[in-house]
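For this view, one protein chain was removed and the others were kept in their places.
This part shows chain A:
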Amino acid sequence: MAEKGVKVFGMWASPMVIRVEWALRLKGVAYEYIDEDLGNKSDALLRYNPVTKKVPVLVHDGEPIAESAIIVEYIDEVWKDGYTIMPADPYERAQARFWAKYADEKCNAAIFPVFTATGEAQSKVVHEAQQCLKTLEKALEGKKFFGGDAFGYLDIVVGWYAHWLPIIEEVSGVSIVTEEELPLMKAWFDQILAVDVVKETLPPRDNTSRKTLIYTGSRAQGQGALVPVGNTNRYQRFPPTAGNLPESLPRQRIEVLGFLEGFRDIGLFHIASMHQKRVWV
């Protein structure tokens, strides 16, 4: 008997997963959301996505699809009478796909180091992240959204910046998307955060969830849990590994590093090998 309905296998803090939720909600499609512990993946997830074992996975009437950007196009094609996600014109579609790939491959790789760098090196990586985003920003010129007047495919793919980048900035103590450097992107952030499906789905920014994220993130790396060292502001990996964590690295940053480590597992930062340096004590 064939399974019916739509399921989304995700991790609640994942921006890749949220793309799929935005697309489904735009189409008014009901779905069951299954939250995965990336350090202890379910049999179902591994069965549905044996190749990359990552989230998100969409399962539609028992048939699985992986890779968030591919899932979004699938949703647009299946529920074709609903909200229009992809542009209609072939050339515009090609442009949207081009920028989506650019953002995922280049900008994400440029953003991650902002988080792990300190001092002089950090200002350099911030500048590089800005350069990457400035290139992307060109696709916004004269438009409210990347999709034009309406929130579309490229907005779905990069919209997560509007929520996540300010968090990264706050925790790292830097500014990336500013009025001076990236005025179009800054204005677009406001547009994104006002979109109904975005408002309905964003994860909280507060501290309460961070311990869960650290644990999830570090387990995803197969290196054991991070646990607080007594009452101090330091975290210890259990079992401990050799590290080169600078003493001056603030606690909040350690927490969100765990958060981002977890993301590596869900394919957010492809160039993870650059960042294999142990930043845990």
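Odds and ends about this structure:
Definition applied: a contact is a pair of C-beta atoms (placed from the backbone, for glycine too) under 8 Å apart; a residue touches a chain by one contact, two chains touch by 3 or more; residues count from 1.
Just so it is clear, contacts and distances are computed from a predicted model.
Per its UniProt record, the hidden chain corresponds to "Probable glutathione S-transferase GSTU1" from the list "CHCH domain-containing protein", "28S ribosomal protein S30, mitochondrial", "Glutaredoxin domain-containing protein" or "Probable glutathione S-transferase GSTU1". Considering the whole complex, the residue from A:Met16, A:Ile71, A:Val125 or A:Met185 that touches the absent chain is A:Ile71.
The omitted chain makes contact with just one of the residues A:Leu46, A:Ala94, A:Ala121 or A:Ile167: A:Ala94. Checked against the full complex, the one of A:Arg25, A:His60 or A:His163 touching the unshown chain is A:His60. Contact between chain A and the unshown chain involves residues 51, 60, 63, 65-67, 70-71, 73-74, 77-78, 90-91, 93-94, 97-98, 101-102, 135.
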